[in-house]
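Shown here: the complex without one of its protein chains, the others still in place.
Moving on to chain A:
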Amino acid sequence: MSSTINDFVVRFANVNGTGSASANFLFAKAIFRMGIPVTPKNIFPSNIQGLPTWYEVRVSEKGYLGRREGIDLMVCVNPQSMIQDVKSVSPGGYFLYDSTKKLAVEYIRPDVNYLGIPLMEMCNAEFKDPRQRQLFKNIIYVGALAQLLNIEFEVLQELLAEQFIGKEKLIAPNIKSLQLGMNYVQEHFTYPLPIHLERRNLIGERIMIDGNSACGLGALYGGATVCAWYPITPSTSVAEAFENYANELRIDKLTGEKNFAIVQAEDELAAMGMVIGANWNGARSFTATSGPGVSLMNEFLGLAYFAEVPAVLIDVQRTGPSTGMPTRTQQSDIQLAAYASHGDTRHILLLPSTPKECFEMTAQSFDLAEQLQTPVIMLTDLDLGMNDHMSEPFEWDDSYTYNRGKVLTASQLNDIGRFGRYLDTDGDGITYRTYPGTHPTKGAFFTRGTSRDEYATYTEDGAAYKRNMERLMVKWNTAKNMVPSPEIYQKKNQSHLGVIFFGTSTYSAEEAMDQLREEGIFIDALRLKAFPFNQTVDDFIQSHQTVFVIEQNRDAQMRGLLINELQVNPAKLIPVLNYDGMPITAHTIATQISTYLLQTTPQTNELPAAII
């Protein structure tokens, strides 16, 4: 392995529930504090305690934040997974292990460098309490890594001081443990390793946060007052984050009363029912769930679409179908969410790629839901939701006011003749609503999932039903220009190749485009941010001969949606897929694209003109 500075992958193999998470985060955060781009990922099993769990940290001078294959340094603290962990190290890589016990021969690979540290022995000598022994073992390896990789000790000290505000007694033993690890390395190994860190100034104002916390904060800023939810990995921390921020920022200091209500519902059906009830009654309300929860919410989503009640749903996708791999990531609820419920139903989807977008789009989703009087579904995923990401800082414009959509007040009702809840007065398909309790004699209407006429009166008249369904399509077309527009990455010399991606495939897609460019393959790119697709998406596809669609599911669901919605020739859209439950990598993308191009372009010695 060549000596690389600020460009490598470290993987930690731990036992679930042993307190390794905070030690590993300390490691990642220290690199971030040294001004070097870093991206950590949890790779955890679906169980509570005692089984193997991994944490992977990619360091990238170039700022690539997608996952990268290959492990340069394996920190193995779990004997259970050791055989597999040894195998996963890249040739020439390092294997740091607890050498309290001698390593058996089957773990020895000639092409791997071993760094044995008697973690357990050191810990037992230093600490008496069994829990402490377990916790500080983790800190000792962080100390060792600091020495091996050149992490600044002051940075670690600073982070520990911040972490233990109010529990200062804990700082000393942590520092002690760090030093134990550092000393051991100083005495036994040559350091730093060829892979190591050097302070940079590449972070700027960026912050580090997970997508779910960003969504929770976005809901708070977006003016949500009612949150109803039911626990499910990987979405649970959205509601928890909302609650934490709300407890901090939304409680009246004098009375202790809350400007919000959070209900942990009995199931997802109830959670969605509460969201609909609250929105119907004029409160901004949301829920967060994952695939199985969306399945349960289908009936209510159809009701909200047809009865035209706003609702915000944050779907943090995980691997399906059914229980699938509950703690692994996928983008596989696309079609379920887009068309949730029976009949001709369709929903607005928002597709954030970063925590900043999680924050902004969640806040914006309430405006969209109320303006369009329809459910808005945020599609994030486990990778974005549960992993810490470097992100641009959040911003808020204080002059911004919530757009509550077309809601009539009592005096407006006085000024009009007969109120028609489903009358398309403005020609944009969006009708006026009233909140319950507005006016003694005007504006009351009956909300129902059954067909009705423009005055909300029940009818099974086919013509009235058709008029209504067609108006809903007018509204859908209006929505096209209200949802966030796609981002286009296009050089001056337009290629005839295009690529479309969205959400968490973005980091790896961008990196893959760079890799392909080095091979002489230039591709224009479009990042989807929302469904319905607007004209830009159509134009992009029309103006390219071949368009790759990158996504993380088996059935190329986004490609299907594009074909269905834009009437494009399916042969033109080439799927680029990953669905093993791990985040897609640049390598996967670049390989699939170049393989396709090699297979479809006539073989000459020169690069075909077609792909330049």
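Methods note: contacts are C-beta pairs under 8 Å (C-beta built on N, C-alpha and C of every residue); 3 or more make two chains touch, one makes a residue touch a chain; residues count from 1.
Here is the rule we go by: contacts and distances are computed from a predicted model.
Undergrad: What protein name does the UniProt record of the undisplayed chain give, "(R)-2-hydroxyglutaryl-CoA dehydratase activator HgdC", "sn-glycerol-3-phosphate dehydrogenase subunit C", "ABC transporter permease" or "2-oxoacid:ferredoxin oxidoreductase subunit beta"?
TA: Options "(R)-2-hydroxyglutaryl-CoA dehydratase activator HgdC", "sn-glycerol-3-phosphate dehydrogenase subunit C", "ABC transporter permease" or "2-oxoacid:ferredoxin oxidoreductase subunit beta" narrow down to "2-oxoacid:ferredoxin oxidoreductase subunit beta" for the missing chain.
Undergrad: Among A:171, A:283 or A:568, which residue is in touch with the absent chain?
TA: Answering carefully, the residue with contact to the hidden chain is A:283.
Undergrad: Quick one: say which of A:5, A:120, A:269 or A:488 touches the chain that got left out.
TA: A:269
Undergrad: Consider the whole complex, including the chain that is not shown, and state which of A:9, A:228 or A:294 touches that chain.
TA: Of these options, the touching residue for the absent chain is A:228.
Undergrad: Hey, which of A:91, A:393, A:520 or A:570 is the one touching the hidden chain?
TA: Touching the chain that is not displayed is residue A:393.
Undergrad: Which chain A residues would touch the chain omitted from the figure, given the whole complex?
TA: Touching the chain left out of view, chain A contributes residues 33, 205-209, 217, 220-221, 223, 225-226, 228, 249-250, 252, 255-263, 265-267, 269-283, 285, 299-300, 303, 393-398, 400-402, 434-441, 444-450, 458.
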